[in-house]
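Here's the structure, in structure tokens; my notes come after.
Heads up, one of the protein chains got dropped from this complex, but the rest are sitting where they should.
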Amino acid sequence: MIEVVFGGAELRAVTPLLVVVVTAMISLLYEVFNEDHSDPARPVWLSLVGIVGGIVATVALWENGHSAFHGTFALDGVSAFTNVVCLLAAGLSLLMAPGYLTSIGVRAREFYPLVLLAASGMMVMGGARDLIVLFLGIEIMSIAAYVLAGIHRTDVKSGEAALKYFLLGAFATGFLLYGIAILYGATGSTGYDAIAAALPKASKLLVLGGVALLIVALGFKVSAVPFHFWAPDVYQGAPTSVTALMAVGIKAAAVVGFARLFIVALAPLHQDWAMVVWWLAVLTMTVGNVTAVAQNNVKRMLAYSSIAHAGYLLAAIVAGTPRGGGAVLFYLLAYTFMNVGAFAVVISLGRKGEANEQFDDYAGLASRQPLIAAAMVLFMLSLTGIPPLVGFVGKLYLIEAIVQAGYIWLAVIMVLNSAISAYYYLRLIFEMYMRDPAGPASAMEPAPLLIACLLLATVGTIFFGIFPDAPLDFARNSFLALR
Amino acid sequence: MIAFYFIALLTLASALLVVLHRNPIYSALGLVNTLFLIAVSFVMLDAELIAMLQVIVYAGAIVILFLFVIMLLNVESEVRSARISKIGTAGLAFVLLFAVELAVFALVRDPSGAQELPAGFGSTELLAETLFSKGMLSFELTSLLLLVAVVGAVVMARRKVES
Partner (left out) sequence: MPTNVLTWMIFLPLVGAIVVLCLPRNAANLIRGTATFFTIPPLIMAVWLYQHFDRATSDMQFVTKIPWIPSFNIQYFIGVDGISITMVLLTALLSFICIIASFGIEKAMKAYFALFLLLDAAMMGVFCALDFFLFFVFWEVMLLPMYFLIGIWGGPRREYAAIKFFLYTMVGSVLMLVAMLALYFYAEPHTFDLLELASRSGSYSTGFQRIAWIGLFIGFAIKIPAFPFHTWLPDAHVEAPTAISVILAGVLLKMGTYGILRINYPILPAATLDFAFYLLIALGTWNIVYGALCAMAQTDFKKLIAYSSISHMGYVMFGMATMTSEGINGAVLQMFNHGTVTAMLFLLVGVIYDRAHHREINGFGGLAGIMPFYTGWTALAFFAAMGLPGLSAFISEVLVLLGGWRSYPALTIVSASAVVLTAGYMLWTMQRIYLGKANEKYVGLPDINGREIFTLVPLGIIVVVLGVYPRPVLDLINASLVHLNQVVAGKAQVALATAGNMVP
């Protein structure tokens, strides 16, 4: 007898997702019938309604210990936090999009629904408690992202970015599926709880093989070294608002997917995978930071810095504790504000025809646009991890979790890395404040929505730096509730 | 067991044909062959429905579409460069890695991994039941995935929008 289960728990689980997806569909249909293309900002509003609706639904409906669809999906604290972070990232990148897309000549209005669809994929990844669901979430998100990366179709670099991203993404998908298949073969299930239960008596060889493949696949998605080669080119080539989404939202979803899988499903194997992820984390942060030092393009520098930050996040996953998971969640929130803010500044400096992404283009920015320069200083310092900004609290929480789990050396390597990172973040500050402008000072007024985005990011960076308590508690408790 | 290895080798050979042959038509036909042989593997695993779907959807529909596209575009045979590129080397390394891994899995067979098949395994009914109970979310998400893919394909394929 077929027993179809679709009750309150299921409805609760998918409502935020439905809000976002339905908004995306309405937005697509609206574009079919809409003849008036005069106002580029108009489709943004509809999408923002979807984003806000998704956040509201998440906040209203989440519940710790929740599980639906036979335990394959949940709207618990972890996924609620992920939803909010990813929707925030998507919302902020939507805010910076309209003026920017117009200025680079992209008129594809599918941009907005595609961002929403990518966000829905991220939400699926955050709540996935089953490998198949995780896989589907990754694919929904990634396919939308491939297209977004290439949406600037007249730009060769954008096309190259999309193609590169697509090919390597497809490659990663292969690894992921293969890993899932092997893990399924070893444990007889794809659900996280069932895998955790079956691990003790499963064939160790098969399991480790599967886990290795999963690490490779997820390593691609979080751009961990040595699977990071696509990231700088793609980040640089993609339109900046898409880069912001990729560097923050996609990374957040992938890291949460990683954390949930390894901390929940593969917890019994912690001893085995911890060493591998340890090396992955150390390599990722070190290579990311050292390479970032040598960059002359700000977008590229931010790409390498985002690789380094992926390393920090992986380091907290190494801890394998709920505390580590909570630290990851909080750091993602912190990272969203400061990194999206940095990309918003990059966008605000671009003018028609010239991207102005070199370090030299930032020379003397402080005298040309003092407020934007000051905002950039905040974001750079927060990325470095200077108190009392949010990046510091996030980093502190990561280190705390790592130290508590006994990985002292990992913590030491991490803080030394953040000292290296100070060099290139400061270099940008230095360019803005201590160099004279190279060219004529032609200031372009940033679009109102972009200002809103910058303002939100600034407020978030400062406010959660001084009052981090509420999200900190939430993040910690939501991972504790998973056990 | 011998049948499995035989089919597996044939599958591998036709997959290689897809990648290596210069003429796209041959490649497409090789793909049909590969997919069909995978269907045979499914049959041997008692998954008749999947085997059928494999033949109908992949071999029947998708590859036919490929062939149409190839004919419409009138693609010439590819002119291949003589030396193996860097990516080729990397690919080769991965292939070797996989081969080793597979060999290890095949040689060190652990009987505890194998489980008894439940009654009615592979039947249409059981599959349907799974899809609408345990797999319902996955099933629905797949439709979302397809939607994204369609939208994406349209965006990428559309001619440049006039202002």
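Some notes on this structure:
Each chain carries a letter (A and B) given by its place in the written order, and its residues are counted from 1.
Criterion: a contact is a pair of C-beta atoms (placed from the backbone, for glycine too) under 8 Å apart; a residue touches a chain by one contact, two chains touch by 3 or more.
No experiment lies behind these values; they were computed from the predicted model shown.
The hidden chain, counted over the whole complex, makes contact with A. Of the listed residues A:Gly188, A:Pro387 or A:Pro437, the one in contact with the hidden chain in the full complex is A:Pro387. Residue A:Val415 is the one among A:Val56, A:Met275, A:Ala294 or A:Val415 that touches the chain not shown. Of the residues in chain A, those that touch the hidden partner chain are 381, 384, 386-388, 392-393, 396, 399-400, 403-404, 408, 411-412, 415-416, 418-419, 422-423, 426-427, 430, 433-434, 467-469, 472-473, 476.
In this section, only the chains that are shown with their structure count from here on.
Centre-to-centre separation of chain A and chain B, using mean CA positions: 30 Å. Within the complex formed with chain B, the residues of chain A that make contact are 2-6, 14, 21, 25, 28, 68-70, 72-73, 107-108, 110, 113-114, 117, 120-121, 124, 130, 132-133, 136-137, 139-140, 143-144, 146-147, 150-151, 153-154, 162, 182, 185-186, 188, 201-203, 205-206, 209. Residues 101, 104-105, 108, 110, 112-113, 115, 128-129, 132-138, 141-142, 144-145, 147-149, 151-152, 154-156, 158, 160-161, 163 of chain B are the ones that touch chain A when the two sit in their complex.
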